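First the structure, then my questions, so here it is.
A protein chain is absent from this complex, but the other protein chains hold their places.
Moving on to subunit A:
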Amino acid sequence: MEHLRPVATGVPDEGTPVAPDLADLLRSAGRGDQQAFAQLYDATCSRVVGLAVRVVRDPAQAEEVAQEAFLEIWRTASRYDPDRGSPLSWLMTITHRKAVDRVRSAEASTRRDQGYHHQNQPVPHDATAEAAHASLEAHRVRHALQSLTAVQREALELAYFGGYTHTEVASLLDLPVGTAKTRIRDGLIRLRDTMGVGS
């Protein structure tokens, strides 16, 4: 992807990938700076699309979801509050919500008939700088996920990647209602603490 432009601000530490400062880009985008938004897109599109594909499954619909998410990010960029979390967390929260809205509204008419496929999809291999950086991070995340119990991981993945509500997760896993939400929360806490995010 030749339009990926690292931004030369800040001195990257050893091992820290050079990446545009997403908070700066968001701030500029909030003032209507389309170039900054293009940089923001380039720095995050694989994550946004990847999450949308994982939740929605259908690639064409996933791209629609990604487009909706980017539009929402553009419209609400000025409302991003750095005190409330990292830019990436904010972006992925918007994307996830759009993806979940899509699968749930689709299911309102046709309940999902195929069973849940509990497979780990391989990460598509590609050579973009974003992906190269992320593969390191992905490795760390996968490693951190090993610190969760198997049942925590299962509940968390069904909720986050499957787009199921916690009561649906409980039903899928034959758990009493109320158990799934605890596993989701405990799993997230363990992931958070292992990765050292969210202060």
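Worth a mention:
Convention: a residue touches a chain if its C-beta (ideal position, glycine included) is under 8 Å from a C-beta of that chain, and two chains touch if they have at least 3 such contacts; residues count from 1.
Keep this in mind: contacts and distances are computed from a predicted model.
In the listed set "Regulator of SigK", "ABC transporter substrate-binding protein", "Cysteine desulfurase" or "Cytochrome C biogenesis protein DsbD", the entry agreeing with the UniProt name of the missing subunit chain is "Regulator of SigK".
Residue-wise, the contact with the chain that is not shown comes from A:45, picked out of A:45, A:151 or A:173.
Along subunit A, the points of touch with the absent chain fall at residues 1, 3, 29-32, 34, 37-38, 41-42, 45-51, 53-54, 59, 63, 66-68, 70-79, 81, 84-86, 88-97, 100-101, 105, 108, 121, 123-124, 126, 128, 130-131, 134, 137-138, 141-142, 144, 156-157, 159-161, 163-167, 169, 178, 180-182, 184-189, 191-192, 195, 197-199.
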